[in-house]
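As C-alpha coordinates, the structure follows; a few thoughts come after it.
Moving on to chain A:
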Amino acid sequence: MSTTKKIAVGTLAAALGVTTLTACGGGSDKASDSGTGSKTVTLVSHDSFNASPAVLKEFTKRTGYTVKVLKSGDAGEAVNKAILTKGAPQGDVFFGVDNTLLSRALDNGLFEPYEAKGLDRVPDTVRLDKDKHRVTPVDTGEICVNYDKKYFADKKLAPPQTFDDLAKPAYKDLLVVENPERSSPGLGFLLGTAAKYGDDGWQDYWKKLKANGVKVVDSWELAYNQEFSGSAGGRKAKGDRPLVVSYASSPPVEVLYSEPQPAEAPTGVSTGTCFQQTEFAGLLTGAKNAEGGKALIDFLIGKTFQEDMPLQMFVNPVVKDAKLPELFTKHGAEVAEPYTVAPEKIAEKRDGWIQTWSSLVLK
Partner candidate 1 sequence: MVLARPEVATRRRAALRAGALRAGLMALPVAFFAVFFALPVAAIVGRGLRTEDGAWQAGRLVDVLGRPDIAGVLWFTTWQALASTALTLLVALPGAYVLARFDFPGKALLRAVVTVPFVLPTVVVGTAFLALLGRGGLLDEMWGVRLDTTVWAVLLAHVFFNYAVVVRTVGGLWAQLDPRQEEAARVLGASRLGAWRRVTLPALAPAVAAAALMVFLFTYTSFGIVQILGGPAYRTLEAEIYRQTAQLLDLRAAAVLTLVQFAAVGAILAVHARTVRRRETALKLVDPRSTARRPRGPGQWALLGGVLLTVLLLLLLPLGVLVERSFDGGLGYYRALQHVDAGGGTFLVPPVEAIGNSLEYAAAATAIAVLVGGLAAAALTRRAGRLVRGFDALLMLPLGVSAVTVGFGFLITLDEPPLDLRSSWLLVPLAQALVGVPFVVRTMLPVLRAVDARLREAAAVLGASPWRVWREVDLPLVGRALAVAAGFAFAVSLGEFGATVFIARPDNPTLPVAVARLLGRPGELNYGQAMALSTILMVVCAVALLLLERIRADRSGEL
Partner candidate 2 sequence: MLVLEDVTVRFGARAAVDAVSLEVADHEIVCVLGPSGSGKSTLLRVVAGLKPVDAGRVLLDGADQAGVPVHRRGVGLMFQDHQLFPQRDVAGNVAFGLRVRGASRKEQAARVAELLDLVGLPGAGGRAVAALSGGEQQRVALARALAPGPRLLMLDEPLGQLDRGLRERLVVELRQLFGRLGTTVLAVTHDQGEAFALADRVVVMRDGRIAQSGTPLQVWRRPASEFVARFLGFDNVVAATVTGAVADTVWGKVPVPAGTAQGAARLLVRPAGVRLGDPADGLRCTVEGRTFRGHHVAVRLRPESGPVLEAACPLRDAPGEGAVVGVTFAADEVVVLG
(Lines give C-alpha, C1' and ligand atoms only; values in the text may rest on other atoms or scores of the structure.)
Protein backbone atom coordinates (compact mmCIF):
# COMPACT_ATOMS: atom_id res chain seq x y z
CA MET A 1 0.00 0.00 0.00
CA SER A 2 2.54 2.57 1.07
CA THR A 3 4.99 1.76 -1.74
CA THR A 4 2.21 2.05 -4.31
CA LYS A 5 1.32 5.30 -2.75
CA LYS A 6 4.87 6.57 -2.91
CA ILE A 7 5.21 5.63 -6.55
CA ALA A 8 1.95 7.30 -7.39
CA VAL A 9 2.91 10.36 -5.42
CA GLY A 10 6.30 10.47 -7.10
CA THR A 11 4.77 10.15 -10.56
CA LEU A 12 2.48 12.97 -9.85
CA ALA A 13 5.03 15.27 -8.34
CA ALA A 14 6.45 15.98 -11.77
CA ALA A 15 3.04 16.18 -13.39
CA LEU A 16 1.84 18.56 -10.77
CA GLY A 17 4.59 20.99 -11.64
CA VAL A 18 2.84 21.34 -14.99
CA THR A 19 -0.53 21.73 -13.35
CA THR A 20 0.68 24.42 -11.05
CA LEU A 21 2.17 26.33 -13.92
CA THR A 22 -0.99 26.21 -15.99
CA ALA A 23 -3.17 27.05 -13.03
CA CYS A 24 -3.90 30.71 -12.61
CA GLY A 25 -1.08 32.90 -11.54
CA GLY A 26 -3.33 35.05 -9.41
CA GLY A 27 -3.21 32.52 -6.64
CA SER A 28 0.52 32.50 -6.21
CA ASP A 29 0.39 34.37 -2.96
CA LYS A 30 -1.82 31.68 -1.54
CA ALA A 31 0.45 28.88 -2.60
CA SER A 32 3.54 30.50 -1.20
CA ASP A 33 3.27 29.08 2.28
CA SER A 34 2.01 25.72 3.39
CA GLY A 35 2.08 26.69 7.01
CA THR A 36 5.18 24.87 8.19
CA GLY A 37 7.49 27.84 8.45
CA SER A 38 8.46 28.69 11.98
CA LYS A 39 7.07 32.22 11.64
CA THR A 40 3.59 30.98 10.76
CA VAL A 41 1.17 29.47 13.18
CA THR A 42 -1.81 27.66 11.72
CA LEU A 43 -5.18 27.77 13.38
CA VAL A 44 -7.67 25.09 12.40
CA SER A 45 -11.26 25.99 13.12
CA HIS A 46 -14.85 25.67 11.96
CA ASP A 47 -16.55 27.81 9.34
CA SER A 48 -17.93 30.26 11.89
CA PHE A 49 -14.51 31.40 13.04
CA ASN A 50 -13.85 35.08 12.42
CA ALA A 51 -11.52 37.71 13.76
CA SER A 52 -10.84 41.30 12.75
CA PRO A 53 -7.77 41.60 10.56
CA ALA A 54 -6.50 44.29 12.92
CA VAL A 55 -6.62 41.91 15.85
CA LEU A 56 -4.65 39.24 14.00
CA LYS A 57 -2.11 41.87 13.00
CA GLU A 58 -1.80 42.82 16.62
CA PHE A 59 -0.84 39.21 17.40
CA THR A 60 1.85 39.30 14.74
CA LYS A 61 3.15 42.56 16.12
CA ARG A 62 3.37 41.17 19.62
CA THR A 63 4.80 37.74 18.92
CA GLY A 64 6.27 37.83 15.42
CA TYR A 65 4.04 34.97 14.29
CA THR A 66 1.62 35.24 11.39
CA VAL A 67 -1.68 33.44 11.81
CA LYS A 68 -2.98 31.29 9.02
CA VAL A 69 -6.58 30.20 9.43
CA LEU A 70 -7.95 26.96 8.01
CA LYS A 71 -11.71 26.60 8.09
CA SER A 72 -12.70 23.01 8.19
CA GLY A 73 -16.49 22.71 7.95
CA ASP A 74 -19.10 23.00 10.68
CA ALA A 75 -18.15 22.33 14.30
CA GLY A 76 -18.74 18.59 14.26
CA GLU A 77 -17.06 18.13 10.93
CA ALA A 78 -14.03 20.16 11.98
CA VAL A 79 -13.53 18.06 15.13
CA ASN A 80 -13.95 14.82 13.20
CA LYS A 81 -11.43 15.92 10.61
CA ALA A 82 -8.97 16.78 13.36
CA ILE A 83 -9.44 13.30 14.82
CA LEU A 84 -8.89 11.70 11.40
CA THR A 85 -5.64 13.57 10.88
CA LYS A 86 -4.32 12.94 14.39
CA GLY A 87 -0.55 12.59 14.32
CA ALA A 88 -0.23 14.61 11.13
CA PRO A 89 -2.40 17.59 12.03
CA GLN A 90 -3.28 20.27 9.54
CA GLY A 91 -2.22 23.02 11.89
CA ASP A 92 -0.92 23.86 15.33
CA VAL A 93 -3.98 25.02 17.23
CA PHE A 94 -7.55 23.86 17.01
CA PHE A 95 -10.27 26.23 18.04
CA GLY A 96 -13.97 25.42 18.21
CA VAL A 97 -14.49 22.16 20.03
CA ASP A 98 -17.49 22.73 22.33
CA ASN A 99 -18.72 20.90 25.40
CA THR A 100 -20.96 18.61 23.34
CA LEU A 101 -17.94 17.31 21.40
CA LEU A 102 -15.23 17.74 24.02
CA SER A 103 -15.13 14.13 25.25
CA ARG A 104 -14.75 12.75 21.76
CA ALA A 105 -11.79 15.06 21.15
CA LEU A 106 -10.11 14.33 24.49
CA ASP A 107 -10.68 10.57 24.31
CA ASN A 108 -8.98 10.55 20.94
CA GLY A 109 -5.92 12.31 22.36
CA LEU A 110 -6.28 15.26 20.05
CA PHE A 111 -4.52 17.80 22.28
CA GLU A 112 -1.24 18.32 24.12
CA PRO A 113 -1.50 19.81 27.60
CA TYR A 114 -0.71 23.49 27.84
CA GLU A 115 -1.61 25.87 30.63
CA ALA A 116 -2.36 29.20 29.04
CA LYS A 117 -1.14 32.45 30.55
CA GLY A 118 -3.99 34.45 32.08
CA LEU A 119 -6.17 31.43 32.82
CA ASP A 120 -6.82 32.83 36.29
CA ARG A 121 -9.18 35.40 34.72
CA VAL A 122 -11.45 32.57 33.48
CA PRO A 123 -14.22 31.39 35.83
CA ASP A 124 -13.90 27.85 37.16
CA THR A 125 -17.34 26.85 35.88
CA VAL A 126 -16.19 26.77 32.25
CA ARG A 127 -12.74 25.26 32.84
CA LEU A 128 -13.84 21.71 32.09
CA ASP A 129 -10.38 20.15 31.81
CA LYS A 130 -8.83 22.09 34.61
CA ASP A 131 -6.63 19.26 35.92
CA LYS A 132 -4.89 18.35 32.71
CA HIS A 133 -5.07 21.64 30.76
CA ARG A 134 -5.50 19.91 27.43
CA VAL A 135 -8.04 22.51 26.36
CA THR A 136 -8.54 26.16 27.18
CA PRO A 137 -12.03 27.74 27.21
CA VAL A 138 -12.29 30.68 24.84
CA ASP A 139 -15.93 31.69 24.61
CA THR A 140 -19.40 30.83 25.78
CA GLY A 141 -22.74 31.15 24.13
CA GLU A 142 -26.30 30.19 24.95
CA ILE A 143 -28.78 28.32 22.86
CA CYS A 144 -32.17 29.70 23.77
CA VAL A 145 -35.67 30.09 22.43
CA ASN A 146 -36.09 33.46 20.67
CA TYR A 147 -39.46 35.12 20.34
CA ASP A 148 -41.06 37.54 17.90
CA LYS A 149 -41.78 40.63 19.99
CA LYS A 150 -44.38 42.02 17.60
CA TYR A 151 -46.41 38.81 17.55
CA PHE A 152 -46.75 38.65 21.31
CA ALA A 153 -47.45 42.37 21.57
CA ASP A 154 -50.20 42.12 18.95
CA LYS A 155 -51.72 39.09 20.66
CA LYS A 156 -51.31 40.79 24.06
CA LEU A 157 -49.68 37.58 25.24
CA ALA A 158 -46.64 37.35 27.51
CA PRO A 159 -43.76 35.60 25.72
CA PRO A 160 -42.77 32.27 27.28
CA GLN A 161 -39.74 32.31 29.57
CA THR A 162 -39.17 28.70 30.61
CA PHE A 163 -39.25 25.19 29.25
CA ASP A 164 -42.51 24.60 31.14
CA ASP A 165 -44.11 27.61 29.43
CA LEU A 166 -43.41 26.15 26.00
CA ALA A 167 -45.65 23.17 26.74
CA LYS A 168 -48.59 25.35 27.77
CA PRO A 169 -51.72 25.50 25.56
CA ALA A 170 -51.35 29.28 25.20
CA TYR A 171 -48.26 28.63 23.04
CA LYS A 172 -49.71 25.82 20.96
CA ASP A 173 -48.33 25.56 17.40
CA LEU A 174 -45.89 28.44 17.93
CA LEU A 175 -42.49 26.77 18.37
CA VAL A 176 -40.08 25.56 15.71
CA VAL A 177 -36.96 23.59 16.68
CA GLU A 178 -34.08 22.00 14.82
CA ASN A 179 -33.41 18.31 14.42
CA PRO A 180 -30.76 17.50 17.09
CA GLU A 181 -29.39 14.82 14.85
CA ARG A 182 -28.33 17.29 12.22
CA SER A 183 -28.10 20.69 13.90
CA SER A 184 -26.03 21.90 16.78
CA PRO A 185 -28.62 24.34 18.24
CA GLY A 186 -31.13 21.49 17.99
CA LEU A 187 -28.81 19.28 20.01
CA GLY A 188 -28.20 22.06 22.54
CA PHE A 189 -31.91 22.53 23.06
CA LEU A 190 -32.42 18.77 23.60
CA LEU A 191 -29.53 18.73 26.08
CA GLY A 192 -31.08 21.71 27.86
CA THR A 193 -34.34 19.82 28.36
CA ALA A 194 -32.39 16.79 29.57
CA ALA A 195 -30.53 18.94 32.08
CA LYS A 196 -33.77 20.47 33.26
CA TYR A 197 -35.96 17.35 33.48
CA GLY A 198 -33.34 14.67 34.11
CA ASP A 199 -32.32 11.51 32.31
CA ASP A 200 -35.76 9.99 32.62
CA GLY A 201 -37.93 13.06 32.60
CA TRP A 202 -37.18 14.79 29.31
CA GLN A 203 -39.03 12.18 27.25
CA ASP A 204 -42.33 13.10 28.86
CA TYR A 205 -41.61 16.77 28.34
CA TRP A 206 -41.05 16.21 24.61
CA LYS A 207 -44.29 14.22 24.39
CA LYS A 208 -46.01 17.31 25.75
CA LEU A 209 -44.15 19.56 23.31
CA LYS A 210 -45.23 17.32 20.47
CA ALA A 211 -48.82 17.42 21.63
CA ASN A 212 -48.46 21.19 21.77
CA GLY A 213 -47.56 21.28 18.05
CA VAL A 214 -43.80 21.70 18.03
CA LYS A 215 -42.42 21.78 14.50
CA VAL A 216 -39.09 20.13 13.62
CA VAL A 217 -36.95 21.22 10.68
CA ASP A 218 -33.50 20.09 9.69
CA SER A 219 -31.36 23.14 10.06
CA TRP A 220 -31.02 26.43 11.85
CA GLU A 221 -31.22 28.20 8.47
CA LEU A 222 -34.65 26.73 7.75
CA ALA A 223 -35.97 27.33 11.22
CA TYR A 224 -34.74 30.89 11.53
CA ASN A 225 -35.00 32.21 7.97
CA GLN A 226 -38.13 30.38 6.83
CA GLU A 227 -40.35 29.41 9.76
CA PHE A 228 -39.67 32.06 12.38
CA SER A 229 -41.87 35.13 12.08
CA GLY A 230 -39.48 37.47 13.91
CA SER A 231 -36.40 37.39 11.65
CA ALA A 232 -35.84 39.40 8.49
CA GLY A 233 -35.70 36.29 6.33
CA GLY A 234 -38.68 34.71 8.03
CA ARG A 235 -40.79 37.84 7.62
CA LYS A 236 -40.05 37.73 3.90
CA ALA A 237 -40.88 34.04 3.75
CA LYS A 238 -44.05 34.71 5.78
CA GLY A 239 -42.89 32.46 8.57
CA ASP A 240 -45.66 31.83 11.07
CA ARG A 241 -43.84 30.47 14.12
CA PRO A 242 -43.10 33.24 16.59
CA LEU A 243 -40.83 30.98 18.69
CA VAL A 244 -37.58 29.47 17.46
CA VAL A 245 -34.55 27.77 18.95
CA SER A 246 -31.60 30.07 18.23
CA TYR A 247 -28.91 31.86 20.21
CA ALA A 248 -29.00 34.42 23.00
CA SER A 249 -26.94 36.64 20.70
CA SER A 250 -29.42 36.51 17.81
CA PRO A 251 -31.36 39.70 18.73
CA PRO A 252 -28.30 41.99 18.66
CA VAL A 253 -27.23 40.43 15.36
CA GLU A 254 -30.71 40.98 13.96
CA VAL A 255 -30.26 44.68 14.81
CA LEU A 256 -26.71 44.81 13.47
CA TYR A 257 -27.66 43.53 10.04
CA SER A 258 -30.63 45.75 9.38
CA GLU A 259 -30.64 48.96 7.45
CA PRO A 260 -31.47 51.26 9.02
CA GLN A 261 -30.76 49.77 12.41
CA PRO A 262 -33.91 49.73 14.57
CA ALA A 263 -33.87 51.27 18.01
CA GLU A 264 -35.03 48.03 19.53
CA ALA A 265 -34.39 44.42 18.55
CA PRO A 266 -37.42 42.79 16.90
CA THR A 267 -36.81 39.61 18.83
CA GLY A 268 -36.29 38.62 22.43
CA VAL A 269 -34.82 35.72 24.37
CA SER A 270 -36.67 33.31 26.65
CA THR A 271 -33.95 33.25 29.25
CA GLY A 272 -35.23 30.19 31.08
CA THR A 273 -34.65 27.94 28.09
CA CYS A 274 -30.91 28.35 27.63
CA PHE A 275 -28.24 25.70 27.27
CA GLN A 276 -24.68 26.84 27.65
CA GLN A 277 -22.14 26.03 24.98
CA THR A 278 -18.48 26.59 25.76
CA GLU A 279 -15.91 26.55 23.02
CA PHE A 280 -12.35 25.47 23.63
CA ALA A 281 -9.01 25.72 21.95
CA GLY A 282 -6.10 23.31 22.28
CA LEU A 283 -2.60 22.64 21.06
CA LEU A 284 -2.81 19.85 18.47
CA THR A 285 -0.76 16.72 19.11
CA GLY A 286 2.14 16.72 16.66
CA ALA A 287 1.96 20.46 16.00
CA LYS A 288 4.90 21.66 13.93
CA ASN A 289 5.02 25.04 15.58
CA ALA A 290 4.17 24.30 19.20
CA GLU A 291 5.73 27.49 20.50
CA GLY A 292 3.71 29.63 18.13
CA GLY A 293 0.64 27.60 19.02
CA LYS A 294 1.10 28.28 22.69
CA ALA A 295 1.45 31.98 22.02
CA LEU A 296 -1.75 31.88 19.98
CA ILE A 297 -3.70 30.19 22.77
CA ASP A 298 -2.48 32.84 25.19
CA PHE A 299 -3.65 35.43 22.73
CA LEU A 300 -7.09 33.85 22.32
CA ILE A 301 -7.89 34.50 25.97
CA GLY A 302 -6.18 37.86 25.91
CA LYS A 303 -8.26 41.01 26.25
CA THR A 304 -7.84 42.13 22.62
CA PHE A 305 -9.18 38.96 21.08
CA GLN A 306 -11.86 38.46 23.74
CA GLU A 307 -13.30 41.92 23.12
CA ASP A 308 -13.19 41.48 19.36
CA MET A 309 -15.01 38.14 19.50
CA PRO A 310 -18.60 39.14 20.29
CA LEU A 311 -19.15 41.04 17.05
CA GLN A 312 -17.19 38.53 14.98
CA MET A 313 -18.69 35.27 16.18
CA PHE A 314 -21.61 36.45 18.33
CA VAL A 315 -20.42 34.74 21.46
CA ASN A 316 -19.54 35.89 24.97
CA PRO A 317 -16.01 36.36 26.24
CA VAL A 318 -14.85 33.98 28.97
CA VAL A 319 -12.52 36.34 30.78
CA LYS A 320 -13.87 38.55 33.48
CA ASP A 321 -12.06 41.71 32.40
CA ALA A 322 -13.39 41.78 28.80
CA LYS A 323 -16.04 44.40 28.08
CA LEU A 324 -19.07 43.54 25.95
CA PRO A 325 -19.84 45.88 23.06
CA GLU A 326 -22.72 48.27 23.52
CA LEU A 327 -24.82 46.41 20.98
CA PHE A 328 -24.75 43.35 23.20
CA THR A 329 -25.43 45.14 26.44
CA LYS A 330 -28.30 47.04 24.85
CA HIS A 331 -30.04 44.32 22.83
CA GLY A 332 -28.63 41.08 24.25
CA ALA A 333 -30.12 39.05 27.04
CA GLU A 334 -28.53 38.40 30.39
CA VAL A 335 -28.77 34.68 31.01
CA ALA A 336 -28.29 34.18 34.69
CA GLU A 337 -28.35 30.40 34.98
CA PRO A 338 -28.00 28.50 31.74
CA TYR A 339 -28.45 24.75 31.79
CA THR A 340 -25.48 22.55 31.11
CA VAL A 341 -24.48 18.88 30.96
CA ALA A 342 -21.06 17.42 31.77
CA PRO A 343 -19.08 16.51 28.61
CA GLU A 344 -18.55 12.92 29.76
CA LYS A 345 -22.26 12.49 30.19
CA ILE A 346 -22.95 14.00 26.79
CA ALA A 347 -20.45 11.60 25.24
CA GLU A 348 -22.08 8.68 26.97
CA LYS A 349 -25.72 9.52 26.43
CA ARG A 350 -25.88 11.57 23.28
CA ASP A 351 -26.47 8.92 20.63
CA GLY A 352 -29.05 7.11 22.77
CA TRP A 353 -30.89 10.33 23.54
CA ILE A 354 -30.99 11.35 19.89
CA GLN A 355 -32.35 7.96 18.91
CA THR A 356 -35.00 8.07 21.61
CA TRP A 357 -35.85 11.63 20.60
CA SER A 358 -36.20 10.60 16.93
CA SER A 359 -38.62 7.81 17.68
CA LEU A 360 -40.59 10.03 20.06
CA VAL A 361 -40.85 13.15 17.96
CA LEU A 362 -40.29 12.33 14.31
CA LYS A 363 -42.23 9.10 14.00
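One rule holds for everything that comes next: contacts are C-beta pairs under 8 Å (C-beta built on N, C-alpha and C of every residue); 3 or more make two chains touch, one makes a residue touch a chain; residues count from 1.
Criterion applied: all candidates are chains of the complex that A comes from, given by their letters.
These numbers were taken from a predicted model, which means no experiment stands behind them.
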Neighbour of chain A by the touch rule, complex-wide, chosen among 1 or 2: 1
Chain A - residues contacting candidate 1, complex: 5, 8-9, 11-13, 15-16, 18-20, 22-24, 26-27, 30-31, 34-35, 42, 44, 47-48, 50-53, 68-74, 76-78, 80-81, 83-85, 88, 90-91, 104, 179, 181-182, 216-222, 224-227, 231-233, 236-240, 246, 250, 253-254, 256-259, 261, 311-312, 327, 351, 362
